[in-house]
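The block underneath contains the structure these notes are about, expressed in structure tokens.
Only one protein chain is missing from this complex, and each of the others stays in its spot.
Moving on, here comes chain A:
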Amino acid sequence: MTGKLTAGLVIAVPIALFGLLGPLVVQDPSRVDDIGLTAPAAGHLLGTTQTGQDVLAQLAYATRGSLIVGAVVGVLTLLLSGFFGIVGAYAGGWLDEAFSLFINVMLVIPGLPVVIVISAYLPDRSLLLVSLVLAITGWAGSARVLRGSTLSLRNRDYVLASRVAGEKRWRIILVEILPNLVPLLASQVVFAVIFAILGEAGLSYLGLGASESFTWGTMLYYAQNGLALRLGAWWWFVPPGLLLALFGAALALINFSIDEIIDPKLRNQTRAARRGWRMSREQLRRAREVTL
């Protein structure tokens, strides 16, 4: 349990719990009230929007929406990149060439413009559709990373040994190779979740996100439309923005700690760790005394 992992979990777990349990206790986020834009008070802990909707309720539903996008894209990225990256690299030959070409084509397609075009083309978008579009444009990078490690693993002696023992191909991939890729898969999935949540927020902010649903991005979009910044309604745009930034940072921290598990050398590459290598002031003084 490194410091990075602890910090990441301390931030991410409460946000995830808020998204899971929050919607069960808060009021209806769409209920319009005639009190208009009001600052935080006892009745509405985070104030209300221009149309009198409770910001806390919206925030709970928005957290859930963003987490759904992240989870769906994470799972889809895992499946797509795992299939195209690992299976192609292990099989080799023309299948590998074909899969590799496909991955490269998907990789050079510029993500955001395509997402904008697809989103603009489909007027009625559900949260799942947006997630699907984000997953299709985002999986190729992790597939390449997985392909690289699989290429190195497939020629390890223990994989050859299981071929000599007569194992079937799918069993070699699932039982001998996959367990060694788990840390890498985990870090790729965490990265995909960050990408999805931030990408969805960006799309929603542009007005191209899911219609009829709450996410952090749509909250920011409506706050901007309602002139929250100019009216000084900080309680409307700060909470979703802050949660977005915090959750992204927490996932990045978790990702760093997974990277350190994969490659222990990275642990010594921080400034704090290097400072530990230097001589302390006391040691320096003593060394100077000895040499003089």
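We adopt the following convention: a residue touches a chain if its C-beta (ideal position, glycine included) is under 8 Å from a C-beta of that chain, and two chains touch if they have at least 3 such contacts; residues count from 1.
The working rule: contacts and distances are computed from a predicted model.
Trainee: Match the chain absent from this complex view to the correct UniProt protein name in "Aldehyde dehydrogenase family protein", "Molybdopterin synthase catalytic subunit", "Peptide/nickel transport system ATP-binding protein" or "Chemotaxis protein CheW".
Mentor: Answer from the UniProt record of the missing subunit chain: "Peptide/nickel transport system ATP-binding protein".
Trainee: Quick one: say which of A:Ser162, A:Ser211 or A:Gln224 touches the chain that got left out.
Mentor: A:Ser162
Trainee: For chain A, which positions touch the chain that isn't shown here?
Mentor: Against the missing chain, chain A presents residues 156-158, 160-167, 175-176, 179-180.
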